[in-house]
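Note that one protein chain is taken out, while the other chains of the complex remain in position.
Take a look at chain A:
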């Protein structure tokens, strides 16, 4: 029959002309913005914030090249990125006015050591304490195998590692306004480097503590911009545990952090992320991961704090046969917003990925948002991708906005996704009652077991702490339910 020339026009975003032959290479960073002839619209609020952040950085010492390059790229980007509004799809369900309408000021100095006195360190494993964005303390780092580096880039002297770091810092093509704000405002870059073939047995703990904060009633909002780069060379393996907490459980602050992970061929990174920020704090975190062939990246997230908490995850597959496993548990037990926006881009064959998202909203003004995007592009044949999101709404007017989405172009793939939103199941509750267990105990058991599926994936040192924290959080919610 008529073989019409119907060439499916695959919509791809226009690739910016990074370097046309005639353009001189000297202003390399600037060409990225030259997509638009001139910044069509610069948001004055954003520009002012950028200036304030730039001024707060120590101007005396010249920062290492990667940091400088990062700051340049970020300030270029900020010239044409407005503050997100509810009309922008990535923020359709997430109200950022809490941050936008506050008096934001940077934190120009690390906190005084006396204010850190109450903070305990896990002395069992190698760990690093980052306070208000500055690296302040480290324990047991000498126990790490040879060649592994964990610490601030300002203390990194190994030239070979520095070279690798500069190749990867801010190389990703993901990001939004908050990513760029971190790029400008980060006073330092923490580097975790694992050389080829090295398997680090004990997980490395990174504790981010927000010390400076304001009282509930004020409009001030101090912002910290911690930034970490994890570079695992081919065959290397490491576990990373990130814990975010505030020194005071009620103070106002904004933690805007970025973690970049590069997993080399055959490498493995097990990433645990615990967010327990103050209930009046804003917490925005980017996790940007690139995975080379046959590498494994596992993420287990438990977020229970923050008034506004947003986690952006971007994972780019750079080679075939990768394994990606994401699990997250979000708890909104007071008027909090817990948001997870994740994007997994598969461009190579035989990748395997699983994503499990669970959230419990236990307050009538609590909210959870999930946007799980998986792009299975043309060359990602024989991909096996699965996604499941389950939410429990326990109070009237509690809200959940779920948008699982898979964009599949390859035609030989196995992809699935499922979503369920409900209250606790009547039949299960009745089973408990029929055996003499009262309703309160039954609800507690079912709620806890709902979250347990994610929590039990955490590694041992941190799992028990998180379990008891969640039990505490879920307990008071039962008083109102019947």
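Observations on the structure shown:
FYI, contacts are C-beta pairs under 8 Å (C-beta built on N, C-alpha and C of every residue); 3 or more make two chains touch, one makes a residue touch a chain; residues count from 1.
Keep this in mind: contacts and distances are computed from a predicted model.
Its UniProt record calls the unshown chain "ABC transporter domain-containing protein", which is the correct pick from "G patch domain containing 1", "ABC transporter domain-containing protein", "Histidine-containing phosphotransfer protein" or "beta-aspartyl-peptidase". In the complete complex, the hidden chain is touched by one of A:85, A:405, A:428 or A:468, namely A:428.
In the full complex, chain A touches the hidden chain at residues 425-428, 430-439, 441, 445-446, 448-450, 452-453.
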